[in-house]
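Report on one structure; see the data block that follows.
What you see is the complex with one protein chain gone and the rest in place.
Going in written order, the chains are labelled A and B, and every chain counts its residues from 1.
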Amino acid sequence: MTAATGALRHAAPRSALWRRRGVRKAATLYLLISPWLLGFALLSAIPLALALLMSFTNYDGLNLEYVRFLGFDNYARALTDADAQHALGRTLVLVVAVVPIGLVVQLSLALMLNQPIRLSALFRTIFYLPYVIPVVAGAWVWKLFTDPSGGLLNALIGIASPDVNIRWLVDYPTVVLALFTIWGATGGGMVVFLAGLQGIPAEYREAAMIDGASRVQVTRFITLPLLTPVIFFNLVIGIIAALQILVQPMLLAPGIVGLGPGTVPPSDNYLYAVHAYITIFVHQLFGYGSALLWLLFLVVVGLTFILFKTSRRWVFYGVEP
Amino acid sequence: MSLAIRPRASARAIALRYGPLLVAATAFTLPLFWVAVTSLKRQSEYNASPIVILPSVLQWVNYEQAVLLADFARFALNSILLSGTYAVLVVLSSALVGYGFARHRAPGRDRLFAVLLATLMVPNLVLFVPQFVLFARFGLTNTYWPWVLWGLGGSPFAIFLFRQFFASFPRELDDAAEVDGAGPLRIFFRVYLPNSGPALAATAIFMFLWVWGDYLYPTLLLSVNNTTLAVRMANAYVDPRGNPLQTVTMAGVVLYVLPLVAFFAFAQRFIVRGIVTTGIKG
Partner (left out) sequence: MTPRATRRQVLIGAGALVAASAAAPILAACQASTPKTGGSGKVVVMTDPNEFSDDDRKILEDATKLKIEVVKSDLTTLYAMWAAGNPPDVFRVQAAGLPQYISRKMVKNLQPYFANSKFLKLDDLAPANNFYRSDGKTVGKGDLYGMVKDWSPDFTLFAYAKAFDDAGVKVPSDTTPLTYDELHTIAKKVDRKQGGKRVYWGFVHSNNDQWIDRTAMNMLAEKNQSLYSDDFSKLVIAGSPEALKVVRYLYDLAAEGLQQSPVDPSPNWMGADFNNGQIAILQYGYWFSAMAESDTTKGKTVMLPAPTWAGVRRDPTMTATGWVISSQTKDADAAWAVFEQYMGGKPAQDRAKSGWGVPGLKSLYAQMPQESAFQKQVQRVVQGELPKSDFVLQFNPYVGEETFSTSWKKNLEPALKGQIGFDKFVQNIESEVNAAIADGKRIIRS
């Protein structure tokens, strides 16, 4: 874009009128986006820079008396931190568990709800509801739901096979975390898929069906390919979010539901953001914690880049109607 | 819907169409059912072993308690005020910025847009402490100003959305307005905004819900007196000895969610259409 403008500038005669219009265009753009520019500078860029700065020090979050510059020590430490490595591993496991299944669930529900069925509004509401329930309340619900003694889940399982008393949160904490996360996130993604589906012109589907295609074939060869941009969108957003999950494992940790210091998830649910949070607020290592979070940022950027690069293979930006 | 003539749906087809949906709905509803049912139990029935599925006597008093203990109306108003203010500001600001990115070429535009997308990737926790330090320095803690500022600054997600949306508007509309002598701002208000009803509404609802459900930022930035309902509810439902009252908490959750549910059930066709028109797939 800039190259083209640059070329134009050299090609066209340097008339005062043109230059003025160029300046005017730039002024317009920057004025229009100024709210975001200011907001970004004040609320994102500066805090991010401060966080970067903190990551090079031993700041303990309490006062600046003892701040020392440490260079890249924090980063070196982060790369050899066994807890951080374990946490990153568990986080990647969770991403692999939650994102594909979540996408499949959201997409399937959207496909099913896109058909002419009765009570579609009711179904949509049911699936959207967990998205709206505040996460603290959701955690209460799931802890209770999976409680070995007083929980509904074991009671239902007990109907089929009595005397089976699975300690969900103790023996399968990641399963509960994954289910809780997927349950809560479905609403948002499903709505986006629904919108994407309704953006696909009906003519395409009808034409295929007139030609004799079955519903399944229509879905597989027409609907899904045309939906890949939306799938890609949800995939990227989903992975970015999953890498940062913090609140859900903390709230599901044994003991009282809450986010206070002293809450420690079981080691299977000890995710990367949890590790950073505990490092900052329990061990008071703001500097080291910031380094951990900056490394996470780099991982996110890297993964997103890979996703975009590989997206050309399978994302089909079709023709607009 | 379909113009083709089809035979009347067979029983098998109906089962295929509704079956999986019912299974999924049941799976989703089980925890919700548990919320509803727990909200009507006595505390002793809540954690009873062997499990008590349905309460023996419906404890509607829990709902009374949920309203009283949390001073529900007052904090609900706080939440509505905060969420509403943020939603309105952020949508207008994001639409304006999205319009800028969509329609006005200038050097640096694409690079800035890439920066915008990159901000979606920043882990929130990184910004958490420095943002708090900044707000505290300027005396903005215990006020709603941080949300006003966030609203005015726009949301990258919403800006992205609007940019996609506005990019698909036919340029003839712009040109026609320009011929009439309208400047960029007037074009925005006369051409773009009026035609974005559903997109505005959909985005506003998403943004409203984000603040409505947020727990982390109000805990840190607001005081006990002016905090939101989400935070209040997490702490308020205890008996005089400090023991948490989960049954009342569940009643509180139902009250918290019910108006949203009603609203969503009513407005969801609207929301979906709103996202459709943003042409996100492109």
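What we mean here is this: a contact is a pair of C-beta atoms (placed from the backbone, for glycine too) under 8 Å apart; a residue touches a chain by one contact, two chains touch by 3 or more.
Just so we're clear, the structure is a prediction, and the values are computed from it rather than from any experiment.
The residue from A:Q115, A:N165 or A:S214 that touches the chain not shown here is A:N165. Of the options B:L193, B:L220 or B:V261, the residue whose C-beta touches the omitted chain is B:L220. The chain omitted from view is touched by exactly one of A:S34, A:N58, A:T219 or A:S311, namely A:N58. For the options A:Y30, A:Y204 or A:F281, the residue in contact with the chain missing from this view is A:F281. The chain not shown here touches chain A at positions 46, 50, 53, 57-58, 60-70, 143-144, 147-149, 163, 165, 167, 169-170, 254-257, 259-262, 264, 266-267, 270, 278, 281-286, 288.
For chain B, the residues in touch with the chain missing from this view are 44, 47, 49-50, 129, 132-137, 141, 219-220, 223-224, 235, 241-244, 246.
As a convention for this text, only the chains that are shown with their structure count from here on.
For the pair chain A and chain B, the distance between mean C-alpha positions equals 15 Å. In the complex of the two chains, the chain B residues touching chain A come out as 1-4, 17-18, 20-21, 24-25, 28-35, 38, 46-49, 51, 53, 93-94, 96-97, 99-101, 104-112, 115-116, 118-127, 129-131, 133-134, 149-150, 152-154, 156, 159, 168, 184-185, 188, 206, 209, 213, 215-216, 219, 230, 233-234, 244, 246, 249-250, 252-253, 256-257, 260-261, 264-265, 268-269, 271-276, 278-282. Listed in rising order, the residues of chain A touching chain B in the complex are 1-2, 5, 22, 25-26, 28-33, 35-40, 42-44, 46-48, 50-51, 54, 61, 105, 108-109, 112-113, 115-117, 121-138, 140-142, 144-145, 147, 149-156, 183, 186, 188, 191-192, 194-196, 198-199, 202, 205-206, 209-210, 226-227, 229-230, 233, 237, 240, 243-244, 246-247, 256, 258-259, 273, 276-277, 280, 286, 290, 293-294, 296-297, 300-301, 304, 317, 320.
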